[in-house]
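My structure is below; once you've seen it, I'll send some questions.
One protein chain omitted, others in place.
Each chain gets a letter, A and B, in the order it is written, and its residues are counted from 1.
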Amino acid sequence: MTESSNVIPFVAEDERTSSVERPGPSSMAFAEVKRMAEALVFASATPVSSKMLSDRLPDGVDIRAVMEDLRKDYEKRGVNLVRVEESWAFRTAGDLAFLMSRDAVQQRKLSRAALEMLAVIAYHQPVTRAEIEEIRGVETSKGTLDLLLETGWVRMRGRRRTPGRPVTYGTTTEFLDHFGLEELRDLPGIEELKGAGLLSSRMPSNFSVPQPPADPETLTDDEDPLTDIDLEELGLLTPRVEGD
Amino acid sequence: MTESSNVIPFVAEDERTSSVERPGPSSMAFAEVKRMAEALVFASATPVSSKMLSDRLPDGVDIRAVMEDLRKDYEKRGVNLVRVEESWAFRTAGDLAFLMSRDAVQQRKLSRAALEMLAVIAYHQPVTRAEIEEIRGVETSKGTLDLLLETGWVRMRGRRRTPGRPVTYGTTTEFLDHFGLEELRDLPGIEELKGAGLLSSRMPSNFSVPQPPADPETLTDDEDPLTDIDLEELGLLTPRVEGD
Partner (left out) sequence: MAEQGQAAGKAGKPIPMDKLWAEESSEHGVSEPVLAVDVEGFEGPLDLLLHLARNQKVDLARISVLALAEQYLQFIERVRQMRLELAADYLVMAAWLAYLKSRLLIPKQRADGEPSGEEMAALLQFRLKRLEAIRDAAARLVNRNRLGRDVFARGMPEHVVVEKKSTYTATLYDLLTAYASQRQRRAITNVQIAKRGVWSLKQARDVLTRLVGELPDWTALDRFLVQYLTRPEERATAIASTFAASLELVREGTLEIRQQEPFAPIYMRRGTKRPETAETTS
């Protein structure tokens, strides 16, 4: 029996074989009822009450006995069956909490505005903030652009050689990774967007979707590279600190 | 040992105690790692990738071995461990569907066209829209592809390296998860279809060109002559009010 020590939760089984003698339905039926209860509790979004279980499970089942048995099955596993008043729920074992909470980073969905801006940057890069606003027809809140930079999907590429030398934006390799694109040119064009039903097939004739550059790393003719001074100005580079 | 038959899933344990001899971490460590993996996957409603597991679990753990072991633990339980590509998830057992269906969220039913297009995409991927139309012999109605993309089961994969660089479509991990497939190879009947050459876009050269009967007007033994009534019986002619 010592060998079974590697399979922690089920070690308990052997100790509980006596449970067979329990009065009630035959052991096979009992096992089946256990499976049913297990599935019900697993799939439920809230703890499952004994009443609900007795509604769903075959008549005459001793709910308490079934659940106690299940609870023992899970006693030493990574997941435990816990009773909350007269309801039941699975919770990860308390001693494993460290695993769950390690980096409790919230996965957040991008807002609509951020998605739109990201899409404009992807298709129209290199693009300045003023151009983004022109395309979207709304003013860009500073926060949205910051947020996009923070996602790591958008970067500052350089500066446009026009008055005011506005910063140009583009997408990053992580952007491609995240969206499963091999290259920027994999972004669907106007015909594809229409074909997929995302764009009305009756767009005005002067409507176009730009084709993103083949090589996003190369600056265009009217772009200057960002210098260290630029980065400092933009608050992105604090002297002497290796940023990442 | 026969007594343990009432606790279905754990019966398997006894047969697997030999797993202790497995090289690698000590058996206790292995069991503990299993608990950790179990907790991580159990806690999540969506499949957990092997990569994520190896990030969280102690170094040098054979993720695949751990997960295979866990899978066996749960094989006969009401909840099963399933693999979806390189990710893992717990799901209620398929044979308990009758019990669970009351909880089923009313899902939007796929239209026949959408379902058929989904199948074409699944079996023929990567596939372009033109190829889908070729296979189905009909133009893609507006909104069908869009709807499939919206379900999250279909994605744009990339572009075909042919003139026009059409976008190619394929299925997602969610597609596999939804239909309970470990990987694309598990698509029902895919091997037979491939073997029969029915998954190629062109007629394969080995596709037998049937010998026409000597007199094409003569029906073969198992053919019935067509009557004029047939067409009406097919119910093809029905009125439709103009409006589209």
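As a convention for this text, contacts are C-beta pairs under 8 Å (C-beta built on N, C-alpha and C of every residue); 3 or more make two chains touch, one makes a residue touch a chain.
Only a predicted model underlies this, so the values are computations on that prediction, with no experimental measurement involved.
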item	value
Residue of B:A43, B:A65 or B:A130 in touch with the missing chain, whole complex considered	B:A43
Absent-chain interface as seen on chain B, which is shown	40, 42-46, 48-49, 52, 55, 89-94, 97, 100-101, 103-105, 107-113, 115-116, 118-120, 122-124, 135-139, 149-150, 152, 155-156, 177-181, 187-190, 193, 196, 198-199, 203, 207-213, 216-217, 219-220, 222-224, 226, 228, 230-242
On chain A, residues whose C-beta touches the chain left out of the figure	39, 42-46, 89-92, 100-110, 112, 115-116, 118-120, 122-123, 135-137, 147, 151-153, 174, 178-181, 187-188, 193, 196, 198-200, 203-204, 207, 209
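As a convention for this text, only the chains that are shown with their structure count from here on.
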item	value
Between chain A and chain B, centroid-to-centroid distance (C-alpha), Å	22
Complex contact set, residues of chain B against chain A	3-10, 13-14, 16-20, 27-28, 30-32, 34-40, 42-43, 56, 69, 73, 76-79, 90, 92-93, 96, 99-100, 102-103, 129, 140, 142-147, 149, 155-159, 165-167
